[in-house]
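Removed from the display is one protein chain of the complex; every other protein chain stays in position.
By letter and in written order, the chains are A, B and C; residue numbering begins at 1 in each of them.
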Amino acid sequence: MNRINVISKKLYKIGLVVSLAIFLLFIFYDIHNLESNSKRYLSDHYISEGVQETGAINIVTSVLYDYRAFDTLGEATVLLTAAAILSFLVPITKDKMRGTPFTIIVSQTTQVFIPFLAILGMYLIFFGHLAPGGGFVGGVVIALIPILLTITYRVEFSEYKFKPDKKKVSEDIGAIGFVLIGLLGILTGSNFLANGQANVSLGDAGELISAGLIPYLNIMIGIKVGAGLAIIFNSLIKEK
Amino acid sequence: MEAAVWVIILPLLTAFFIGISKVYVKKIFVPLVISSAIIYLYLLILVINNSYPPNVYSVGAWRLIGINLMVDPFSGLFLLIIALLFLPVIIFSVKYIKSYKHEYFIFTYIMTAGIAGMVLTADLFNLYVFLEVSSLSSCALVALKKTNKGLEGAYKYLVMSTLGSFFILLATILTYYLTGTLNIAEISLEFNEIPFKIKSALMAFFVFGYVLKIGLIPLHFWLPDTYEDSPIPYNVLSSGLVMKSAVYALIKVLYIIFGIDFLDKSGLLQIGVFWGVITFIVAHLLAFQQSNLSRLLAYSSIAQIAYIMIGLFVGTEGGLIGGNFHILNHAIMKGTLFLVTAIFYYSLSAVNIEDIKGLAYKFPILSFTFVVASLAIVGLPPFNGFISKWLIVEAALESGFVYAAFFILVGTFLSLTYYLKVIITLYTKNDKEIVVEEPGLSLSLPTIFLGSLCIVFGVVPSLPLRLINKIPTFLLDNGEYIRVLLGG
Amino acid sequence: MIDLIFNMLMIFLLITAFFMVFTKDILTSVITLPIFGAILVVIFVILQAPGPAIAEAVIASGLTTFFFVITINKTEYEQNE
Partner (left out) sequence: MQISYIAVIILFCLGIYTIISNKNIIKMVMGFTILESSLILLLILISYTPGGTAPILDRQYEIVVDPIPQALALTTIVIGGSVTAVMLAVTIKLYKRYRTLNVDKLRKLRG
């Protein structure tokens, strides 16, 4: 009797999902060939005036950090909440990552590797408005350094190198910096997070020091994401 | 209007400063929390006062190509609820929360910022981002006490709300693909040309996503678990704000983007009312069998949210006024009930209904507030619950949902039974001596303040109704809302 | 030419996803997660989206796989011992 029950339950679920798939298929089919007058007036505006208004070459970064900077603030808060959740779920006792003890080769290569990671992370953050990348991606690459230390040299060494309190404080400083740069827009008479509109010197596009406040927003997000992900990783490792 | 952005930034800044104060300047923690709550209250009142001629604040000064915040009476009502609930809960939890104090306040401030963001924004993707912020931080608050049930409730809540968010995200992406913009006003203008089939499919995704978060009957099983072992002051904010902000987002998306006539044509109004009726009947029956006080209040929250859905889905002006007034009343009444339960838990860690036997003689004032709030939530005449329920019943009768009005009255008696069960155990004589830890003033004052609001809004309903009567003008025909957002 | 490669990648993506879901052993399905992510990165590059391609490579197929490996490390090993 139990087998029939299990099979009927499984069939019910598969039926549910297949009906959803067919429903989606019809909707996508309709939407795809309905799309006669593809209305893209907003993105055409971003493409045509994007470089003049925000000064950033990379339109995706100008959308993320200037036109829709409020989304990025919300998203940075999501990341900060995730880091705070993981840091308080961890018990006091440390538990090392069980696994094979690494040979000398691994520890040597990580020492060679770390400066390259640092440079790559810095490049992604500082050149966020010129090349693809930006605060989030650069921050993650920088967070790889404490993660590599944790894996090869156990958590204690990585905690010794980057103190957990320092990481927590640098994450909050990054977040507060982002909001203060946003408030700069209010101080100069325009609205919150106003970069292109406020009369901030945009510099000529393509230079490193251009695009007004976007590089500073990138740096703040980079610090925040780097510290946040280091906290997330170390607390996941320490959870006994 | 400048203060509209501060309503969202101030809680975020306070949360970040609390993060720093955990490490460096430890002793400024309590003054920082209290002062920012008071400034926040002043800011909210400032925004609510000039919410009538709705004004638009464009973030980054990009008029229509950026993200706009819009303060209209409907969001003004929610800011009023935040104003009424936030300060009492903060003062209450400064003394009540002993373990993980810093994390509790960081998550509460981030959740309030998320809810304020959801309520104010006039941009579809921004609504999704702030929805994610508020649900992740409220899920963290559920898991704060790290008990087995708490962690399990947090896991279920996380799974369900992320599943709901992904459906909302799918609908947002398809809306962007069809209309090319993310501004709510422009979307509703573009939506007139879209054929009926696609529009109703998008509406189905939105409704499914938001109902998963609100917790109507078939999708409600995760909700009572989140109330069981979470810090009780959080339950006040959760049932008062988090569930209601999902209702707010659903109503704003449906009424503004799809428009009232499309809702009527597609029959969603009838489905909504029917769904609400089933929900509150089943919720009342389930609430009857509960022994844990928090679970009983959780099921009663689901039932009250069902009343609000009926009020809002009736689709007439009277229904909207009744529904919104019930949102305000339920937030206050449920807040009082949860705060009193928190005091019982604080003084003698009472969890089940049997544990609070004979406490009325130990806490006369608090038990009286509990009785007032439960009679108000049941909907008896002198209190505020009665007025809003009566408005909903009237609106349901007006627009022909006779069965809904009848079942609401039946539901009133159902809820009367299980609240009476609690009150009776409260007042039965208890012979054995109970060692009680005396709750200080900072615990009982907020409770009494919220309890007195139950009576004040009951006797003088014109106080909040002045604001609530203005809501339908900007919700029923979305042309008014669009004119303001686009014209500006 | 590009379309041919693109369609093949899409099919390969589906195969990896099905394999990831229907294998019994957790470890093999966690190993296929970065392969799934890597194919997505190539698809994003073909579709002229460098920003999300880097983000997907670093966050979605990089760090998320790492978190899965740690979770398995914490939960699976005790069962074997």
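Convention: a residue touches a chain if its C-beta (ideal position, glycine included) is under 8 Å from a C-beta of that chain, and two chains touch if they have at least 3 such contacts.
The shown structure was predicted, so the numbers you read here are calculated from the model rather than taken from an experiment.
Partner chains of the missing chain, restricted to those shown and counted over the full complex, are A, B, C.
When the omitted chain is restored, the residue from B:136, B:260, B:281 or B:405 that touches it is B:136.
Annotation for chain C: contacts to the undisplayed chain at residues 3, 6-7, 10-11, 13-14, 17-18, 20-21, 26, 29-30, 33, 36-37, 40, 43-44, 47-52, 55-56, 59-60, 63-64, 67-68, 70-72, 74-75. Although one chain is not drawn, its touching partners on chain A can still be listed: residues 10, 13-14, 16-18, 20-21, 24-25, 28, 32, 40, 42-43, 46-47, 50-51, 57-60, 63-64, 68, 71-72, 75, 78-79, 81-82, 85-86, 89, 130-132, 134, 136, 206, 232, 235-236, 239-240. Where chain B meets the missing chain, the touching residues are 125, 129, 132, 136, 139-140, 143, 146, 148-149, 151-152, 154-155, 158-159, 162-163, 166, 169-170, 173, 176-177, 182, 225.
The working rule: only the chains that are shown with their structure count from here on.
Note: centroid distance chain A to chain C, computed from Cα atoms, is 18 Å.
Inter-chain centre distance (chain A to chain B, centres taken as mean C-alpha positions): 30 Å. Residues 2, 5, 9, 12-13, 15-17, 19-20, 22-24, 57-62, 65-67, 100, 103, 106-107, 110, 113-114, 117, 121, 123, 125-126, 129-130, 132-133, 136-137, 140, 143-144, 146, 174, 177-182, 190, 194-195, 197-198, 201 of chain B touch chain A in their complex. Partner chain C is touched in their complex by these residues of chain A: 58, 60-61, 97-99, 124, 132-134, 136-137, 140-141, 147, 229, 233, 236-237, 239.
Those residues of chain C lying in contact with chain A across their complex are 50-51, 53-55, 58-59, 62-63, 66-67, 70-71, 73-74, 77.
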